[in-house]
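First up is the structure itself, then whatever we jot down about it.
One chain of protein is taken out of this complex; the other chains stay put.
Chain IDs A, B and C follow the sequence of writing; residue 1 opens each chain.
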């Protein structure tokens, strides 16, 4: 339980450091019979790839994925799928300084406290590059969910004070804007805002949102394995996320029962809800409405202005971080959110298949 | 993985329904040698007991705990500790109506969707009484943590628009006020606010906060088993919680790196931080500062005003819920938050013991 | 991971000591919709109940089971099923001596080494009474498997040198003979053999066998979660079991490939095997033939002749064990074997439901 494995049946194990030889993931428990090739995964990895615009790190990485096992004649076999991405653009000398001190907002100090020393090059295991494994696995989970009629879609909801306008929501824009916002106007304002922050040698935070549609009612387990509990864990496990909301989220604490309760109603002979304050989950189990999740992301801790900290000798010092860093984490993290949501949901759906005795009887008789 | 078991080494399994014979928990992996008796647990259970003031449900339950195993001559033996609380005040006829329809904001519909039918009496397994098991286990986790110099303290942070004032923080007030607020003035205002809501046959939401002090740096695992990720799961697994924040939480999304980064500094020869925006966790690992968690709780879904819903026959109907219900969940849930935080932290500390080779060598040689 | 929880989806947690207040089990993940009452479970518990013949301990326990949760209107709800059996015939004074020394063949010393002290009354948690929880859960697993067309049947295969004769196999005899042998003639010889051992103040060992019929091909996962690997763990987790065999078991080491390989053939349009040396499992996955397991059980360590040991003060002493003990463990353990086999197989079948993409598609579309 050293923390690099996730999931009960659809189980992923990620590995790799920012400046090591490679990063990767092993996906165990992927159902047999799924058509899969590198391109299915590459399209997701490209969404988190660095160096794609002036508001991301200039580090250039091809991030090309290789399938090493688990696929035969174009289809998954049920055996573990091993995926690997070689690092190609490590410039470790950028990091020689930071070996000796603790960068504010980073995990340098806590890794040293836990393990006694650390791979300091680019944050080592605590780097954002760790998410390459998550996104590779997420691409597969999303492909399976799509075949079950379920769409998982994450996007940038706000950058600093700039929020998207629901009325301007344009799905295609997510993949086309620099910020991964689904609102082209908000995107333009956000880019200006980010450029200004970069001039100030500073960084900014933002909010990611994920909508999952097509989920049948009944997914998730009561008590500890609630679907929203696992989604919250999945989101908070993404570096830099400091808050997670489901549905109306923080607003519920200032609402009343008469407002917050969603009335059930009938629509085309199906039970549905008039509103969706619940964000698609009641009692930890999906209620058939879209699942809505928001994750609040802190500003990139690597900033170029002078900061105060201490070094391993216990001296208070001033530091100036070098290297290549994003002024905001959100746009490249959106696909990580989408991946973690998909992995979590798919796993819950697999576990759910034996909830009723009649399901077992139908399957085995 | 039906969701009633939680934890890796300090592992709890809860059981029981609102109107069944009893509720309980089995705690497996509790270290041997802890002095333990029923009173240690009862004091925690009393904090979530119903019927203690005019702002909680009038249902009267003694909620007396019985230790059935795992304790010998006043000490834990390392064997599973089985704890049970008998239900004594079930009035199931209050619930005969709700067998046929789906209460808005409740898990009636989702349980039916998942399992095909449900124990409808008082919400069955999705009742707040399910937390009796969590709190019983939490009392034990808190006792162990205390012996390690760690204090876990949860309280009501706000009720509707009424927030506590940090300047008026009085620890003793948490156990003495009706609302579990640590600010007696805010408590009075909140009680008035709640009485008004009750007159309107409505319910309200609120925020719980938990502070954990004395945690050494280095607890939690990178990637998926981050300490904050597990705390987020723990909190979101509590019924009615819809958002979880760590440290500055949602505020980080509107902050900048230069503000949000906590500078490290020296204090009495120890590394510490000048501020605590991080809420005591960096990169998923404790950083030695107090851990700060907030959970946003929705208004009690059971309200006495007329609501619209559908029944199992697929008809849209108006309903009036009877029974005995709290106008707010927060004050009695505060001890549940405290329990889940303690269980999660203690388990992470146990897992952490083999993080370094030198720890293994010191232990076994 | 303190060891009292077992299973991935059909997950059981047992608790209780020989001379504590009660023993029990929580079964989480039992599918909803199973008809279940106390009698279904009691019939299994009665097979392991003490005091039923001259070849078992004279300790009298009713071992009456109470269902505390998870069943509503006669059916399982999907919520955890809590089952409890109160201890009624504890005579703890029998054990006051053994507090200070380590009985040979028992877990007294190892518990002390691990936990620092122990509940010495009747072996505490390491008593055979621990299996009450397993058998209670096993009764439920067996009932579900039966509804899927699968029969799990364990029996005594040999006692000391007395083996059953396959040609005399009579299924009904299992529940009727004192020894749980399916061969009435062997049973008579075995009883004589046991009576003689008792006269000599000694105890004897034996072999249990379990046959599972009706298992579809395809159950079990490759590599670490092989069906036979989990069955081996399940069997070896039963106190006193020192060896486990699948199919031809130990004989394979002296066989040749041409003899040991089972040829596939067709029978009524179905693929089957001409022989069953494999014991129904190939590559860790069921092959459709009956699953055959054998477990070798050591003689009861509690014997009435004088033994040498050491006490906690580190002195070598002679001891004479008192109390009430079986001269052989096997006849009452047969139902434990049956239970563990059923629980293990059912869990594997639940996990198996998402092995193919087309199964997911059929379930969710």
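FYI, a contact is a pair of C-beta atoms (placed from the backbone, for glycine too) under 8 Å apart; a residue touches a chain by one contact, two chains touch by 3 or more.
From a predicted model like this one, the values you see are computed outputs, not experimental measurements.
Asks: Identify the residue among C:21, C:86, C:143 or C:356 that touches the chain left out of the display.
Replies: In the full complex, the listed residue that touches the missing chain is C:356.
Asks: Looking at A:48, A:103, A:118 or A:233, which residue reaches the missing chain?
Replies: Of these options, the touching residue for the absent chain is A:118.
Asks: State which residues belonging to chain B touch the missing partner chain.
Replies: Against the left-out chain, chain B lists 8-10, 29, 31-34, 76, 78-79, 144, 147-149, 216, 222, 349-351, 353-361, 363-365.
Asks: Of the residues in chain C, which ones touch the absent chain?
Replies: Touching the chain left out of view, chain C contributes residues 1-6, 8, 14, 102, 104-107, 109-111, 113-116, 125-126, 130, 158, 160-161, 197, 202-207, 216-226, 228-237, 239, 242-250, 252-266, 269, 271, 274, 278-279, 281-288, 296-303, 305, 307-310, 314-316, 351-352, 355-356, 358.
Asks: May I ask you to list the residues on chain A that touch the chain which is not drawn?
Replies: Residues touching the hidden chain, for chain A, are 1-5, 8-9, 11, 13-17, 20-24, 26, 28-30, 32-33, 66, 68-70, 72, 75, 77-82, 84, 111, 114-119, 121, 124-125.
We adopt the following convention: only the chains that are shown with their structure count from here on.
Asks: If you average the CA atoms of chain B and of chain C, how many Å lie between those two points?
Replies: Spacing between the chain centres: roughly 38 Å.
Asks: Could you put a whole-Å number on the gap between the CA centroids of chain A and chain B?
Replies: Chain centres of chain A and chain B, defined by C-alpha means, are spaced 26 Å apart.
Asks: With chain centres taken as the means of their Cα atoms, state the distance from chain A to chain C in Å.
Replies: 44
Asks: Which positions in chain A are in touch with at least two other chains?
Replies: Residue numbers touching two or more other chains: 8, 216, 222, 351, 355-356, 358.
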